[in-house]
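What you see is the complex with one protein chain gone and the rest in place.
We just call them A, B and C in the order they show up, numbering each chain from 1.
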């Protein structure tokens, strides 16, 4: 039986909403480190990493061991928000390994175990704390698909899916959106200062330091600092959505560390469990912790298997600066390779920070061809951006230099082929 | 070191939003079947079952075996919405064991892996399909905490957490809400028929067949049939939120089977994975499957560990009618015991269907005392209802007759003590 | 030149939104008392009275004299909200003739000079005073066409004109809407009392004592009293929209007097100026007067010609109970005649209070035929109700008994003809 026939149950039973399977039309069976294997035995190098959920690779053996051990000894699996040993150990490790060394005093909320739930909790809390309704978001932002998070997401197709008007939010230009011709925050500052502007004073600003889904748009540190200052000066809360860029993707644990800012609220998900298990956190400054018990809840807040792998990941990868250094180094390796590549391809440019890198095509069809060509040659890369014009690269942070180099070679071939296509 | 001291990291680090841990102030370590064990070795009989997420008990050995085996052989863990072997096998099993025998032709959407994500997808789709905005919900409904789901949730404390007005929804009285003095749907039917009523024609009605969080309110089959008819006659979509009551809680796999209705959209979560792992489904009639690819997405849609345990649960428990019959029998056992009990306690009554049962106290403080007394005697039971006046009982469906009887005895003592309290 | 040709400039220049001219296809030139004359000299008895704006008849000589005198001596015409002699005299008269004798201590707001502006001011104030957003309105209510007022209006065609969802309002059944089979307020009271109902606690209830546009639906005094009590008990503001039914239409100056209730806010417009000149008032209890200066404004708040005729009307018609008594008597004359008429027409019924009366046709097409037949025989009557099934009669309160009798005869012929039509 050929692979081509096997997806038929998907065609018959699964909703048309399915998406990535259309890009990568095969059925995956197993995975390990930077590699996936489909049911026919084909292997694929993964420069997608579960959209940033697998920063430590697939089925990382360190985490796997902790997971199997916990399951084997009947550690409690599902606990809602009761206290459990696994949750305590995760919290202790998060504090010791991540928060305390960075002098961060966040309190930790466990919302439902997805990024969008963490964002919903952040938005609700910002509104509750300030008594205001408006949230400032940025062009090409992506924060999730539930109604609150969707209202701060830019993509018009996804917004239209809401079926109701998405309100109480105002988009502002992200860094570089206006091509550097306009002073940053010129419009936002004027609108906030002027009582006749018609812009409601916002509860919060929500921002990604690097917009992955939006097309690998990188905010400069000085832009982030100015944004943080603007918020602080006007008593507006700053929410950094670090769901995709946190957990080391850009180098440091939090993507905002390099800018030297300290958001009021931070959302984490994707790679926080380390093993691809659903988990999410909303970190909040202590004075914002005015929740009533149970005011925001969710059944899968207590996914203890995720707590176990999350703790193991923190212990193994974040007790020293090894991973951070390696990520910076490999990011530069990718960046340098893409600089070389795009020097030969006039309609292609590159951008990124750490191990999130993008190849930007003037012609979006070329980006699609690169992704297709890469798949045919055993490399998984997705596209993003408002026109899907950016080939977005997120290898596992644990990918070896050889794997990175191998993937880059396939990409270079694919980009060359795609831009020569008639 | 006493158990009392150990939670301190929670006090310091975890947000005040935590809730169940306040009712059960201990730290759980392991769990098996109907029992949890805390870190000091105390054992607790579980009549809570992860708020309905553990219908097959904690760490069910059949599911555990499938899970450990899959993890051990590096089955792919996280796949977004690519095709995987585990997902295909789950879909095939769902079709063969659940849908086909019931002549249900639903297509299956994998939203983010929580109930609220499944509800958000359902509401978005209903609005997209009909081009209308309003959703009819019911008094004391609970559908989730993200902004779309919260707007159809009744609880005023949770609604206030939104920080923005919750609109595009209209509550209607649930069965028995008006004490049986009013014809069902009298008001709703008039309002829909009359072009001057001011009620916008709704996209959909969303209903739970038994409201768990709302206080174990049981809709009669004839009420559900009349609701389904009303929707069908007026081209309004019917959404059954079976997140808590599905997967056999009331006896049959879907809680609406006994009423003989066939909703347009069904949400499932909680016990669908069987092992307490985050997973959710939105089932939709094929003609409603007008989603654009990727129009609703989410990072943890492809939680393959959950697919593996979900499939094992369906294969093991739903290939015959054994579990359904046992659930009905044990439900009657509970119901009979509570009828006897409440006959002796004039201010207490009972209600329920299958293995969701409630003890209703005129004085909500007594319900709180029952829960506290039960905890002290090694039984976990929560309260629900608008005033938390209902002791809500959801033992694992796999609890033995002896376990059920043991729990009932503790409850009877607790209820007697609570109602004698001065 | 025939009348039929003359409207051509209207066809070419005036928007399709025009409406009454389609029912009465002629061009009116002059008017006096209960009669209009078109440009060809045809006379029409007016049982429409400017939709209730001409309670004292067309170009009432008492008011006309005051108006001409004021214009002639260059009394200030347009004053915004500066103080003027004409405004002071109106206020003094309103106080002396209307408010003081009824022990009403309302403060007077002059919003823009239309009913919808008065309603918008009332809704804004109710929300500002309570800090809540929801307004309860009633089925078949009509309160105006601007966005705030439209949201509490029932008619679905008019609501659809908004182009945005109309939110922050919840309709409830008006008196008799459910056919008397349901206890009044059963649903509303339960929903307000129960914290899980999903109904937000409202800022206010807005009600018409008789719904004119909605089809001459008459609220019983005991229903109004129970509504007022329900509001008082729950700290909800009661707004009576007396735009059409105030100024004596039902007998007393305010339509709510017979019920013995005292609303928190009252809107007046239509006949308050007496002469058909644009004017509106929002009356508010003194403790609600928390407006900032200029927080709600409007250019034509100071229409002094209207103040002059309004004062003259109050002085002439409301210094004794003559008009009130006459209105009650003529209302009974109409009611008795319609009772007799409908006794002979099994598919027609009648209802009303004072000089607002309706003939209700089971077949809405018959109501349209009655209106057309009446126009052909020199009588102006409109239809209302959700299906336009009610012939709505609002003669000037100053119509003579003979005029009333004459109109009734035409109506009786028209109704008989319309119901015999095949």
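By our rule, a contact is a pair of C-beta atoms (placed from the backbone, for glycine too) under 8 Å apart; a residue touches a chain by one contact, two chains touch by 3 or more.
Keep in mind that this is a model prediction, so the values were computed, not measured.
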item: Of A:81, A:120, A:133 or A:241, the one touching the omitted chain in the full complex; value: A:133
item: Residue touching the undisplayed chain, where the options are A:165, A:221 or A:293; value: A:165
item: Residue of C:209, C:250 or C:303 touching the missing chain in the full complex; value: C:303
item: Listed residues C:30, C:222, C:344 or C:400, member touching the removed chain; value: C:30
item: Contact set of subunit A toward the excluded chain (per top definition); value: 133, 137-141, 152-157, 159, 165-171, 173, 177-178, 181-183, 186-187, 190-191, 194-201, 214-215, 385-387
item: Contacts of subunit C with the absent chain, listed as residue ranges; value: 6-7, 9-10, 13-22, 24-32, 36, 39, 50-54, 58-59, 64, 67-68, 71-85, 87-88, 91-92, 94-95, 107-117, 120-121, 123-128, 133, 144-149, 151, 157-158, 160-164, 168, 203, 243, 269-270, 275-278, 282, 284, 289-300, 303, 305
item: Interface with the unshown chain - residue positions in subunit B; value: 164-165
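Note that only the chains that are shown with their structure count from here on.
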item: Where subunit A and subunit C are represented by their mean Cα positions, the distance between them in whole Å; value: 58
item: Separation of subunit A from subunit B, taking each centre as the mean of its C-alpha atoms, in whole Å; value: 30
item: Set of subunit B residues in contact with two or more other chains; value: 133, 157, 167-168
